[in-house]
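With one protein chain withheld, the remaining protein chains of the complex are depicted in position.
Moving on, here comes chain A:
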């Protein structure tokens, strides 16, 4: 709630709307107490008095009635009718939408067809028809406006309800013995309420306008009762001779609708979780760099890709998340290096930092270097990064759909990827694309090339994503959990494919995973990450057979291994630390059974050459 107020307060237009609306509401609340003449008392002698004459602040209308008095009473009536219409439309519409969305099936089908039919009518026509049927009168106008808006609410709410009704907590409620009515009111309703409120706050302005419209046509409030629409309607005849009689109610309608809409949009934005997380602010083309020291632009290395003390953080409000806290890692030509760690340990952020793909804001690279054949990429201009992305360094992600566009054929996407970096003819690129699909062992590649991504299975899609990564024969492939979402039998196929590719073509691979089994089968060397830092590094055999860091050792002990039979697992107590409040000293100390006072106070360095460990009491000696 307080974040809601804060977000709303940041929106200047909404605040302006709230202020205007507040003044109007204050005025109509105190109206009965003000010393105003009777709004309906006619005095033909005082017709069409100009504003500020003879004690009539806003003048009089064609029957000599006090315009100020009529305006305030009329505003009160119009606002009340608009609000009532919104409440009725919102409640009835939400009820229909919830029932249709929750029960689904035939009930949903019948209700939504009926709603569709209502929506097919131009709605002012529908409102007119309803009033015509019920007879003119303010109350009937209210019903008409409410009825016309019900489909809008019903549709919105149904959509949200469908997604909520399929959430697991609804099943859980059913298993807890709750009946339909109880589930609807206590599980579903609280979750759709924000949507109803948003829809109401954005439509109430229109409903006021629609009611005014009906009154203007003489179908709403009946004389002598004043509402804004009827005041405007009565003033129509004297538009030229006494313009103030129309300007006064017209201005009021303008002010009300404008302020309600500004406030309503503000409420919507503040309640919308997507807008709240700042996801709609456009990210920059490359990650922001803010290094205190600039390392030399070039350095001698054997490695194709080397990270030197890379630091990446996220700054969200006043919090600083040190996602990558000084990672150094080298990948030699033709080598496959595994980066293993639990969720949130910073594996993906490390990988994305290499090519400046971390979203900024909130991501910032605050130190270190990433060298491709010795050249630093971190400080490189965007033009250079873009030329290298997908050409020299390619990525494969867990979800292949993040690289494949859903609306284009996979073949066209492959050809496009090739032609961005190479000037070759469309036909040549097409041939190359077929070849690539054959290389990643897609059966019947020449036909498959015409498929859309959604026509392929998960494993096939990942193969296409790998083909995309290979398109320009990169030196380095960064694979971020490419098989985590796949079934084991498909995973085995993809791992075999990657293994063959690197042996045949000599590409280097940085393979990110949380699975020791996969590392053991694919990688030459492995680095273990914990809380944004590498805690251990060495050849795969060394690290897996004789882990030196207590974390690695205990993590391996937690993982059940096929063939080991039924057994008690040795869990590590506690959770990894949050990277916005890292402990002093060793980040693993709170969970480590070997921790001493020194561990929590001094900075622990990564020691050793080749085989490295960040621990003062390692399980194995590393030279």
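Going forward, a residue touches a chain if its C-beta (ideal position, glycine included) is under 8 Å from a C-beta of that chain, and two chains touch if they have at least 3 such contacts; residues count from 1.
Basically, contacts and distances are computed from a predicted model.
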Discussion item. Missing chain, UniProt name, options "ATP-binding cassette domain-containing protein", "NADH-quinone oxidoreductase subunit F", "Hydrogenase expression/formation protein HypD" or "Cytochrome P450": which is it?
Written reply: "ATP-binding cassette domain-containing protein"
Worksheet item: If the hidden chain were put back, which of A:81, A:248, A:378 or A:522 would touch it?
Response: A:522
Worksheet item: Of A:383, A:423 or A:566, which sits in contact with the chain we cannot see?
Response: A:566
Worksheet item: Which listed residue (A:162, A:271, A:288 or A:544) would be found touching the missing chain in the intact complex?
Response: A:544
Fill in: Touch criterion as defined above, residue of A:499, A:524 or A:620 at the omitted chain
A:499
Worksheet entry | Where the missing chain touches chain A, by residue | 105-106, 109-110, 113, 167-169, 171-178, 182, 186-187, 190-191, 342-343, 441, 443, 457-460, 487-493, 495-496, 499, 514-522, 544, 554-555, 558-573, 575-576
